[in-house]
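Of the protein chains in this complex, all but one are displayed in their positions.
Right after this comes chain A.
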């Protein structure tokens, strides 16, 4: 639709600006065409307000059937491209039908919008929030302008956050006990833990800890699961002997993680796993995967 407008040279210049855009945090987002752009970040129950300005090309007037602005929350599944599931849709009328001769601005406000889901740009799914301005016209097509914004929701530190502790092994071959200090980590957290070797009969070459993201989309027979390894972090070099304990300290900051999303609007889930991998000298891999929950902790003041 934008394409058509571009081609025919739109009769007006439409823009959407957010109130207090200066002070608002922004994130860079990769757009469809591969370019990154900065978009403002909101969180649920915030008031989203601003102005829409419509400036007709000088000497032209725009006849319209009404101007409205919509706030949309959409989920787009890539195997079903083009179809958007709107889980949130709010509309404000900005202008009754008429004509616009000169530049005109319309303030808008969606107060305390409930935006339960975070924006997400996954492998097979995208969840996005947009503001959409539509200038309705009768014979030529509507003039539509979009403005993306991002939503991030913060959660408090969980009250219950048990460590993950487990003993695993292959009989008479390898027995280890591993421990991660928590089961729930925030995005800038550090995974602290240790691997304790109870029995080692294989010649281990090294050991690494992987962070894996599993994104599952769709449901039923139409479920798509995509797993990617975000981090490969070598924990140990060489072959340990019985009784050794190897420390784990993995900073999550350098990796592009998102919080764990569970069953978002029955469309998709994003889950995170810690995968402990031991590699032996014949490059055989022994691993144990554990789910961890990632959440977004409100930035504490001292962290700039």
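One rule holds for everything that comes next: contacts are C-beta pairs under 8 Å (C-beta built on N, C-alpha and C of every residue); 3 or more make two chains touch, one makes a residue touch a chain; residues count from 1.
To be clear about the criterion, contacts and distances are computed from a predicted model.
Engineer: UniProt protein name for the omitted subunit, picking from "Vacuolar protein sorting-associated protein 35", "Proteasome subunit beta", "Trafficking protein particle complex subunit 10" or "Mitotic spindle checkpoint protein MAD2"?
Structural biologist: Listed in its UniProt record, the absent chain's protein name reads "Vacuolar protein sorting-associated protein 35".
Engineer: Given that one chain is not shown, which residue among A:245, A:263 or A:289 touches it?
Structural biologist: In the complete complex, the chain left out is touched by residue A:245.
Engineer: Which residue, A:18, A:87, A:146 or A:233, contacts the hidden chain when the whole complex is considered?
Structural biologist: Counting the whole complex, the residue in contact with the absent chain is A:233.
Engineer: Since one chain has been left out of the picture, which residues of chain A touch it in the full complex?
Structural biologist: 206, 231-241, 244-247, 249, 251, 253-254
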